[in-house]
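One protein chain omitted, others in place.
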Amino acid sequence: MNTRMLTGWGFGVPGTIILIGLIFQLVTQVDSTFYFAWGYYFEILIAGLLQGVMYSLVALGFVLIFKASGVFNFAQGSMVLFAALTMVGLMEWGLHWALAFAATGAVMVLLAISIERVVLRPLVNQPHIILFMATIGIFYLLDGIGQTMWGSELKSLDIGIPRNSVEILENVFEGGILINRYDLVVAAIGAVMVAVLAVFFHKTRIGRALRAVADDHQAALSVGIPLKSIWVVVWTVAGLVALVAGIAWGGKLGVQFTLALIALKALPVLILGGLTSIPGAIVGGLIIGAGEQVSEIFLGHFIGSAIQSWFAYVLAMVFLLIRPEGLFGEKIIERV
Amino acid sequence: MTNAPRLFNEVLLEAKNISLFFGGVKALSGVTFDIRKGEIRAIIGPNGAGKTSMLNVINGFYHPQEGTIRYKGEMRRAMRPHRAARQGIARTFQNVALFKGMSTLDNIMTGRLIRMRSNLLFQALYWGPNQREEIKHREFCEQIIDFLEIQAIRKTPVGRLPYGLQKRVELARALAMEPDLLLLDEPMAGMNVEEKEDMCRFVLDVNEQLGTTIALIEHDMGVVMDISDRVVVLDYGRKLADGTPDEVRSDQRVIDAYLGVSH
Partner (left out) sequence: MTGQAGSGQPAADTFPKLLLHHAEVRPGRPAMREKSYGIWQTWTWKQVADEIHLLACGLAAKGFRRGDRIAIIGDNRPRLYWTMCAAQALGGVPVPLYQDSVAKEMAFVVDHAEVRFAMVEDQEQVDKLIEIRDGCPKLAHVFYDDPRGLRSYTQDFLSDYDSLIAAGRAFDRANPDYLVGEIGRGTGSDTAIICYTSGTTGNPKGVVLTHDNVLITARNAAEMERLTDREAFLAYLPMAWVGDNIFSYAQGYVCGFCVSCPESGATVMDDLRELGPTYFFAPPRIFENILTSVMIRMEDASALKRRLFRHFMGVARRWGIKILNKESVPPGARLVYALGQLLIYGPLKNTLGLSNIRLAYTAGEAIGPDIFDFYRALGINLKQLYGSTEASVFVAIQPDGEVFADTAGRPAKGVEIRIADNGEVLFRGPGVFKEYYKAPEATAETKTPDGWVLTGDAGLFDERGHLKIIDRAKDVGRLINGTMFAPKYIENKLKFFPDIKEAVTFGHERPSVCAFLNIDITAMGSWAERNNVAYGSYQELAAHSRVHEILKGHVESVNRDLARDPLLAGSQIHRFLVLHKELDPDDGELTRTRKVRRRIIAERYGELIEALYAGKDEVLSLVEVTFEDGRKGRLEGRLKIIDVETCPAAGQEDRARQAAA
């Protein structure tokens, strides 16, 4: 099953990419004003994929908490903002970025513990919708605290990642392919983080405990899983993921309130990848990132620009229709 | 089974004067009884008699407003469920509480979580020993799978299993905890005759071969009288009678309140 899936993706993904390229190339035959070159196409595609990694970073946080508690954590976006604000604030105090990073990490752990204490613990065994409402509360609370503490003006966050572009494959494509080094570094960090998370959840028994908690609180308690510690762990991990996402996005766009809204971009990623799947969050992010860029540049020629602002949502809607559980989500099959 | 009553002396758990309210509703009032080491103890009574509440008190889901529980010689007022699990109390649920997305094996493995040495947070750091430990626990689970004859569904997601098998998987998960006290909430509810017979055999085997003390709630009087050593009868949250199946069967109040009326 798994090998078959791998071969499917192995052939399917490059196949689709080339197919789309070929279609564009055909279009140039018909419409001479349409510009297409393979080098250009790949350049945009890669830029889109790197952008997609950034989406994935945010989506990951959602997936973690959803997996563990079945709750859609509305506050994930504000956690990203909060982490970035804290980090910038600490750096403004003159801390080296690494120290600031560590300190922010500690803050996120504290945050996780207090959320569990104050919000989740009293709500054990309550319906998920109640918990969801609680996370909306957390969203505004964090938003408020962050901005009161660190101010609401736009701040820049620089931890020394180079921002220039490099050119690769000059020999293959005319003009080569330009890649932004900042995006590349962030993607690498994202990849490492995903690997660590994968090991954490799949190779350690915490994954099993986590799924158990997500599945049935009562049963999890009855086999001796301490619900509260699991929640603290998960919120901590989600907080750290938010921190990394905050640095990545904050470094790119600057730290400001709109950072909390990139959570909105994570929604289609989740729908595409499935709410419970870590690989789903990655693949979903990549598809949306790449799709957005490619359609913005090439389809924009026909239907006007600003495709980027709605492409992801339309794709998600289509997905909801044909595969509501997402690419990697679990189809819930249950006997009644 | 032999008909001569088995004798048990060592008290494993003693509930004293347990009262439990939900708002103004009294679920249990002043219930006192004990569970002795090695026995099969049945709790019976009509619907709403407080049987499940009693189990929930024992494993810490409910905290009684009055009364105490002495378990393994340790007195306490209320227990937290995951503590109870760690101290050897395992249970099943009336409506099957399984991890539906997981396979049978994974469900049973969750029962081993409390037996795993290293702390949840730090175990990620130990690679070699962790692997070995995992194998050791897998072995244990395989023995339970063999014991309950569920080899064929080892890898099946439990959500797809028929109800009778789900109940069996739930029992397997409880057994994986190597409990000292096993609480079974209507283990045979909703089963056909054959499944009931199997379940009876498993309950008896568990008690006999693993030496596990069992407290069970069951509606099927035939089953209760056949397999239990002592029976406590609850009615409207009060204890009505307590004794061997024969004693209970001949108790006039029990006959009036329960056996005679609804069955």
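The first chain written gets the first letter, and so on, giving A and B; residue counts start at 1 in each chain.
The rule is short, and it goes like this: a contact is a pair of C-beta atoms (placed from the backbone, for glycine too) under 8 Å apart; a residue touches a chain by one contact, two chains touch by 3 or more.
Because the structure is predicted, anything quoted here is derived from the model rather than measured.
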Note = Considering the complete assembly, the absent chain touches shown chains B
Ask   = If the hidden chain were put back, which of B:Ala49, B:Ile145, B:Leu161 or B:Val224 would touch it?
value = B:Ile145
Inquiry  = Using the touch definition from the top, which of B:Arg154, B:His219 or B:Arg238 touches the missing chain?
reply    = B:Arg154
Remark   = Even though one chain is not shown, subunit B touches it at residues 138-139, 142-143, 145-147, 149, 151-152, 154, 201, 205, 208-209
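In the analysis below, only the chains that are shown with their structure count from here on.
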Key: Distance from the mean Cα position of subunit B to that of subunit A, given in whole angstrom   = 43
Remark   = Contacts from subunit B onto subunit A in the complex sit at residues 59, 61, 81-82, 84-86, 90-91, 93, 97-102, 106, 109-111, 113-114, 116, 120-121, 123-124, 130, 134, 157, 159-163, 173-174, 177
Inquiry  = Can you tell me which positions in subunit A touch subunit B when the two form their complex?
reply    = 199-200, 203-206, 208-209, 211-212, 215-216, 218-227, 229-230, 233, 330, 332-335
